[in-house]
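A single protein chain has been removed from this complex, and every other one stays in its place.
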Amino acid sequence: MIDLILFYIGVALVFIGGVMDILATIGFFKFKEFYTRLHAATIGSIGGGLYPLIGVVFIVLGLDIDYNLKLVFTGTSIIAAGIIALATPAGSHILARGVYRSREESPSVIIDRLGEDLERGEME
Amino acid sequence: MVSYETLLGVLPVLMSLFTIAMIIYSIRVFTSKTLGSMVLAIDALVVDLVVLMVLVALYYKSAFLLIGVIPLASWVFLLDVVVARYLEKRWSK
Amino acid sequence: MIEELLWYYIGFTILLTIGFSIYGIAVRPHLVKKMALFTILGDAVYVLLVYLGYTLNSTNPPVIPGGSLENPVFSSKTDIQRFIGSTVDPIPQVFIVTAIVIGLAVFLLLAIVSLRIAREYGTLITTKIREVSGDE
Partner (left out) sequence: MILLLSSIAATLALISTILVLYEKDVAKAVVLAGVESVFYALLLQVFLAPDLLIAYVGIGLGLNTVVLLYVLTKGERYEEA
């Protein structure tokens, strides 16, 4: 009984992750600028990567396969989920900083105080 | 214990969801104007492919196929750092 | 039927990738682009060889599943036959592990030569190098 509940919780988590992934792709096409696309990238990486990997853990725990196989799938999924949850937001911030400082794209804001400071050479 | 055939009935639906997301992300990567938005779309694409690779390993029921998941997940961070350093070095020159 | 069509389609696509990358190495003037297309050519050749070793109803990687010396996995001849019938051909994979490492060595040699060229002439585009060096 508990196996059946675990299995369907896992399937529901993976399904929700896939739906959020498709929503994130729609967001990538709706937003026209780099700095607003960062929001859609968060949905695509956390909602589309972290939730399904946790869901795979639940699916494997309820499934009728070998014990060692269960152990390997659980450990790899948890480690990959941890790497995604830690590394993807940090990578997005590093990328946004690099793109802003290199003037690859200018943000569509009214007053850009950080840009003025960078022009005067105060913040290095 | 839930049998393996139950999973085989559910798995095509899940894999098709992630495959559709992979196609649309790829179109976004191929049609992006600047380098920054292309790398941002590649991040989401590779995270999507990691989940797809775990599902393929679950379909084949083999633990050896999981070996590429963790390096691929950390390659995302490496690509971000390398591209950001490249852009900043160009500006300071 | 549909599986065989998809199977031939994959092979045709990989062959087309090899053709485009050879054309790009010959035509494009930038040295970094030549190197990127060279890596793509190597990757396509690896995938083509692995594709030739795959059979349509195989479900196992070529690894013997578990067992020990006292309790071997294969106790009879039919077990061995069933294992061979459900696995892929391991020989191309063994070759390509060596080929990947040799490709890495060739790629690093090309990168170092390109760095020397950039330091000597100040550019990475072959037509400009011909203008700078002076010999037509």
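As written, the chains take the letters A, B and C, and residue 1 is the first residue of each chain.
Everything below uses one rule, namely that a contact is a pair of C-beta atoms (placed from the backbone, for glycine too) under 8 Å apart; a residue touches a chain by one contact, two chains touch by 3 or more.
Note that the structure is a prediction, hence the values are computed from the model and not measured.
Undergrad: So there's a chain missing from this view; which of the remaining chains does it actually touch?
TA: B, C
Undergrad: Even though one chain is hidden, which residues of chain B still touch it in the full complex?
TA: 12, 15, 19, 22-23, 26, 29-30, 35, 38-39, 42, 45-46, 49, 52-53, 56-57, 59-60, 62, 64-65, 67-68, 71-72, 75, 78-79, 82-83, 86, 89-90
Undergrad: Just checking the interface: what residues of chain C touch the absent partner chain?
TA: Chain C touches the missing chain through residues 3, 6-7, 9-10, 13-14, 16-17, 20-21, 23-24, 28-33, 35-37, 39-40, 43-44, 46-47, 50-51, 53-54, 58, 60-63, 87-88, 93, 96-97, 100-101, 103-104, 107-108, 111, 114-115, 118-119, 123-125.
As a working rule, only the chains that are shown with their structure count from here on.
Undergrad: Compute per-chain Cα centres, compare each with the mean of all protein Cα atoms, and return the closest chain.
TA: Of the chains present, the most centrally placed is B.
Undergrad: Which integer distance in Å separates the CA centroid of chain A from that of chain B?
TA: 10
Undergrad: Compute the distance, rounded to whole Å, between the mean C-alpha positions of chain B and chain C.
TA: Those two chain centres are 20 Å apart.
Undergrad: So which bits of chain B are touching at least two other chains?
TA: In chain B, residues 61 touch at least two other chains, as defined above.
Undergrad: Residues of chain A touching chain B in their complex?
TA: Answer in residue numbers: 3-4, 7, 11, 14-15, 17-19, 21-22, 24-25, 28-29, 34, 37-38, 40-41, 44-45, 48-49, 52-53, 56, 59-60, 62-65, 68-69, 72-73, 76-77, 79-80, 83-84, 87-88, 90-92, 94-95, 97-99, 101-105.
Undergrad: Any idea which chain B residues touch chain A in the complex?
TA: Contacts found on chain B: 1-4, 6-7, 10, 13-14, 17-18, 20-21, 24-25, 28, 34-37, 39-41, 43-44, 47-48, 50-51, 54-55, 57-58, 61, 63, 66, 69-70, 73-74, 76-77, 79-81, 83-88, 90-91.
Undergrad: Quick one: in the complex, what on chain B touches chain C?
TA: Its residues touching chain C are 60-62, 64-65.
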